[in-house]
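Each chain you see keeps its place in the complex, though not every chain is here.
As written, the chains take the letters A, B and C, and residue 1 is the first residue of each chain.
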């Protein structure tokens, strides 16, 4: 019911490959079913401020079992979840966080990626999540 | 002048029944007149991130003695309470927090519910508050 | 691999019975395997400051899979874990936190109790943990 370190490392390797393929430098974080960090990697030259963002994206994706960008659509001014980011010690609700689901449909953790455009961040997170 | 634990447990039971009736999984928090937690329950499979949100909703409702959604209408960009969520260690100002009022009209605490749409969250909070 | 809400409520009921039997008023917190709160109860008249302590005791017991008092013996001045309490947003390392272990020997969560002497806190936590 949890991601193992071996699986987390495999996800990070796949995410790094994707990041390199699209010429970006990423921070990549993997959390388990309890939203606690299992593994993290910051690629050389990646934005320093994206360190915390990648971890918060992974936590946010597991907190609500959905892609972070979906929450961001609802947390805009006037939206039903406006300013939800003030909970849980700080959420990040733009794309780049993706839940990881096992063969039985259980959410077993999440991956968060930050370091480029949100489209690139999401693409790298998807590549990592798909590696499992 | 305060909700007892027995009353808080009755409110949680009513909220759980309502949550089950509408096929949702909720985090439910009850605070007293001092805005301090009395009782809390996280239903199996409920969103992990809603834990903190349910407590913040209960506190927010008691902090201002009104439904959380009412505050959210005033905290929008341009509104009179813009970004009030930055106070008190983080407020949640969308629906799901409801003050609890005794027979004499005194606010004796509040209930906060999170785990589904804000409409469902509010309905379950109302069911809990009405049980008193 | 996790405590259910039903089990958590059973643990809280057992802890409350024990607390009443020894004439104390307790804050009782149950966390799951991820150290996240499942259920909480503050008995009428229990110390307000024990609210946070009970939750921190439960988290501490799960963080290190041992009774909180064991850590406290090592965190004294001159001890090998001196000032470990500064980690994890604040630990509580005196007695009253007890891990909960399932039939297979897995730690599935923990209970934290605060509101009286540490001996009484521990006795009530044990009563709660044993109810599972």
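What to note about this one:
We take it that contacts are C-beta pairs under 8 Å (C-beta built on N, C-alpha and C of every residue); 3 or more make two chains touch, one makes a residue touch a chain.
All of these numbers come straight from a predicted model, not from anything done at the bench.
Note on stoichiometry: the full complex in this file contains 4 copies of its one protein sequence, with 3 placed in the shown coordinates.
Definition applied: only the chains that are shown with their structure count from here on.
In terms of which chains touch, the assembly is arranged so that all chains touch all other chains. Centre-to-centre, using mean CA coordinates, subunit A is 32 Å away from subunit C. For the pair subunit A and subunit B, the distance between mean C-alpha positions equals 29 Å.
Annotation for subunit B: residues 48 touch two or more other chains.
Only residues 1, 32-36 of subunit C touch subunit A when the two sit together in their complex.
Of all residues in subunit C, those touching subunit B in their complex are 4-5, 8-9, 34, 36-44, 48, 51. By the touch rule above, subunit B contacts subunit A in their complex via residues 47-50, 52-53, 56, 72, 75-77, 83, 85-86, 90-95, 117-118.
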